[in-house]
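One structure is given below, represented as structure tokens, and several questions about it will come after.
Note that one protein chain of the assembly has been removed; the remaining protein chains are unaltered in position.
Let's look at subunit A:
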Amino acid sequence: MSTRTLISPATLARPRGKALYWTVFTTVVLLFALAFLFPVYWMVTGAMKSPDEVTRTPPTLVPEHWHLGGYTDAWDLMQLPRHLWNTVVQAAGAWAFQLVLCTAAAYALSRLRPVFGKVILGGILATLMVPAQALVVPKYLTVADLGLLNDPLAIWLPAAANAFNLYLLKRFFDQLPRDVLEAAEMDGAGKLRTLWSVVLPMSRPVLGVVSIFALVAVWQDFLWPLMVFSDTDKQPISVALVQLSQNIQLTVLIAAMVIASIPMVALFLVFQRHIIAGISAGSTKG
């Protein structure tokens, strides 16, 4: 499918247009490779250089010898298995809490017509206007009062208060065909039953988007886990990387950075079509 854009197909079909198009195309490919892929290449190969080679000027484009030692050292010295596991636990729990609590609340607001539903929805949407980061200190004090510091619940519970995802779900539920839900109720299915076996199966696309947002948000977060996990053994990989970056060999640190990036980059490469479609759709639908 080709729609008319800025430059007309007729112009592009002319020899001069063609030449210009391929020049621009090649330039953009090179530019993208240089700007976005090269830094990643530099990081992955930097970790395989020897400590002496990585600080050499002028630098070597390709490692003289491919050392995997940086990666194995990072794995052992920086206790990456523990921090990766912490991150996985925090992300998985946040995802589960968010999915269960936000879905239930969105379903109630969309379909069960609670009294004060409008007020509650307004209160939830109002939190979108209050940027989360500006409230980290009082939020931290609340978590401290509840005795949740150094506990994964400090990530899980606040993650469930995600107005954006809740609203996304509610809007999706609003648009589900009414007759299908009615039919389920006619057949005597309770609300929970209707949610579980009718609404949720129909909501797979939006649940996928919400799940990815939830996982990525926790994996990428830094300030909040930095505040709530003072105990080194409980810290996720993002916090541990920064804490340990001061007194560790450069190649080992770079290797740890590569390892910390792999899960999310892999997730992205696997689900890239869905993720990109989700981001693109979010804009036009508003």
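In this text, a contact is a pair of C-beta atoms (placed from the backbone, for glycine too) under 8 Å apart; a residue touches a chain by one contact, two chains touch by 3 or more; residues count from 1.
As a convention for this text, contacts and distances are computed from a predicted model.
**Q** Refer to UniProt and select, among "Chemotaxis protein", "Sugar ABC transporter permease", "Cysteine-rich domain-containing protein" or "RNA polymerase sigma24 factor", the name of the complex member that is left out.
**A** Going by its UniProt entry, the chain not pictured is "Sugar ABC transporter permease".
**Q** From the list A:M48, A:A163 or A:V252, pick the residue that touches the absent chain.
**A** Here the residue in touch with the unshown chain is A:A163.
**Q** Mind pulling the subunit A residues that touch the left-out chain?
**A** Listed in rising order, the touching residues are 2-8, 21, 24-25, 28-29, 32-33, 35-37, 39-40, 42-43, 46, 54-59, 97, 100-102, 104-105, 107-109, 111-115, 117-118, 120, 123-125, 127-131, 133-144, 146, 157-158, 160-161, 163, 166, 174, 178, 181-182, 185-186, 188, 191, 216, 219-220, 222-223, 227, 237-239, 241-242, 245, 250, 253-254, 257, 260-261, 264-265, 267-269, 272-273, 275-276, 279-284, 286.
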